[in-house]
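First up is the structure itself, then whatever we jot down about it.
One protein chain is absent from this view; the other protein chains keep their places.
Each chain carries a letter (A and B) given by its place in the written order, and its residues are counted from 1.
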Amino acid sequence: MANTTVRGALAIHGQNPQHLVETVIRNRIYESPYWKEHCFALTAETLIDKTIELRYIGGVYGNQKPTEFLCLLLKLLQIQPEKEILLEYLQADEFKYLRALAAMYVRMTFRATEVYELLEPLLKDFRKVRYRGMGGYSLTYIDEFVDQLLTEERVCDIILPRVPRRQVLEENGDLGPRKSLLLNAMEGEDDTETRGGRGDS
Amino acid sequence: RAHLRALGQTTRIERSTVAQVRARIAYLREKTKEASSAKAFDFEQRLAEIRA
Partner (left out) sequence: KEKEAEEPDVDDTDGLEPAEEFDAWRLRELARIKRDKEVELERELEREEVERRRALPEEQRL
């Protein structure tokens, strides 16, 4: 079937991008009705329509069924759109599930410095996102999801490629210090020891 | 695959351009505008309130 990676695709982290999704899950996706019926022949353009219809993110659920989110993620890995297209996805403010999908893809395929530079600004996006996992649905937020992408090894049942910790990149001079909007706002109010402590109760 | 070829379709997927993607997003944005107008929430203003 049409499960091959697009011709001319660049290897990501030294391998076929689709292999960033481990074999067992990948095969589940190829076999899923959603993949066969809705993901066939999607382009970077038509994929947007599918993504904004998403009602939840997540990895696998129930009897190891892949979410539509995961199917579309694999589709992105397969068609490997240009970087500029991913930036458009991220910036399309009103479509939170498109943003979530793009964030995940960026985390999996972009250079470490870009990962931080592109994803950290999304930590201020507190919109609600539904998560579907083995235990049913739960509520998360874009900022929380992005934080997971930045700090955890496994998100939505996908093992994320290793990315150096922020501090390491900072020490090498590859990355400037993180700017928290909240921190800035608080420091505007009072420049002394307010970091972290205030309003924590 | 073979049956698609027989129908004269290629199995090679066209690549979208950034311009197409942008246009699609703009179109969908218009379409969903009414639905999302409730979300007109001023983040900057909230931050300013913290400062105050």
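Of note:
By our rule, a contact is a pair of C-beta atoms (placed from the backbone, for glycine too) under 8 Å apart; a residue touches a chain by one contact, two chains touch by 3 or more.
The structure displayed is predicted, hence computed values, not measured ones.
Interface note for the absent chain: among A:14, A:136 or A:173, the touching residue is A:136. Residues of subunit A in contact with the chain left out of this view: 55-56, 62, 96, 123-124, 126-130, 132, 136-139, 141, 143-144, 147, 166-167, 178, 180, 182-183, 195-196, 198-200.
Rule of thumb we're sticking to: only the chains that are shown with their structure count from here on.
Within the complex formed with subunit B, the subunit A residues making contact are 1-2, 6-7, 41-46, 48-49, 52, 79, 81-82, 84-85, 88-89, 92, 94-95, 124, 181-182, 185-186, 188-189. By the touch criterion stated above, subunit B contacts subunit A in their complex at residues 1, 11-16, 18, 20-22, 24-25, 28-29, 32, 36, 39, 43, 47-48, 50-52.
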